[in-house]
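Some chains omitted; the rest stay in position.
Order of writing sets the labels: A and B. Residues in every chain begin at 1.
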């Protein structure tokens, strides 16, 4: 059973390492969030690059500390580039983080994400319950890119999917669930304002990738990224008059959040 | 002749329905505004999805309450996807809203929009006077994506185009004109700050689509979307110190605007 106090200290130290090492996060991601996730990458202390050309992704990922695959506005050509980059990341031992945006909504999305999971060794998958439910075959209803029905037992779904793909699985929601097939953590940081702006799931995935670039235990990296993002959201909510002022404050708070505040403010729960 | 007081109450109720039903707005839109129009969709109370792959658009649109076609950064491949999605929306009886960004500026833009209007039954077209002028053959000068010359008689142009395409036509400007070939309304909500940021035309189109998803009369849906967006702009202008603080306040005001405020604040004029 993970010791949440020790993990809180560990993720605080990880945030300090991100800012020290400034790892490059190579994103192959969707058009909607590219600007936001590049900014989140900078604000947490890492460096972003967005590059999707089949001709350069294998060379680009070799410079990176982690690879984000987010097929939110996918076409088959982009999926090919994702798989090529993912395989190269695997050869190099770099963590690959997958955000299966809208899996379950269309056949193309479900099958493309399943193919990525088959052909690339993914370290961490982060999705909402609809997306993870659809990918794991546990059900889950997706309306576009939103989950509209909660899973009965998200922990069991996460654990089963983690075992099947030998990956850490994060299901984000009111309580985020992070599971690696054996251990499991709940992350209670976050705020309902996050649902009022687009791309917060994608931003959470970027946060996880930043932590994965400096922290070798994927369970802790996933919990760290989510706790850090959720804590910044809690601070931002105090200054919000609506979704736009919330987003503004979220980015500032993320940038100003210290490793000490993160270690003290992470709200982790041991689930297994 | 439309009764503007009754319509104001009707569009207030439509805003309440958007927030209750949370319709999915499927956008095939341009890269510049994807993030902004996704946020506007959320703030008015609907759900956004951006999906353009030929392989999934017909499946995605079947989940939607309305389809937005915005060829602002078009290529021929994207136009094919727009037409496929539009035809499927027609089969399903879903409203299609077209934003002919930059029609008149290049042959590709003019012809692609004309082709969409021929091959898809479009419920509502929204453009500036240059774009609508170019598409209707009434003249109209476009510099990139901006209209640089007013039409002599925008109402006559809108009515003629509405009759030709059996669509509702909205020409936005200082006074927005909405016409369906018989009836016509002016919408006097709005603010000059809207011209200082990019994508406000595209955002207005998204607003119209949100209303069209819950209101079956396209004339009222178009007037509702424009009145709602314009009223939020008026409120936002009071807090603006420049275009960025205006945009920030615009998004917050849109989120906080109530159906009652909309019914009371819509400034509609009967034109025919």
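Just so we're on the same page, a contact is a pair of C-beta atoms (placed from the backbone, for glycine too) under 8 Å apart; a residue touches a chain by one contact, two chains touch by 3 or more.
Keep in mind that what you see is a predicted model, and the values were worked out from it rather than measured.
This structure file defines a homomeric complex of 3 copies, of which 2 are shown in place.
One rule holds for everything that comes next: only the chains that are shown with their structure count from here on.
Rounded to a whole number, the gap between the C-alpha centres of chain A and chain B is 34 angstrom.
Remark: chain A residues 30-33, 35-36, 72-76, 102, 105-109, 143-146, 196-199, 241-245, 248 touch chain B in the complex. On the side of chain B, the complex with chain A involves touching residues 24, 26, 31, 34-35, 38-39, 41-43, 47-53, 55-56, 59-60, 63-64, 247-253, 255-256.
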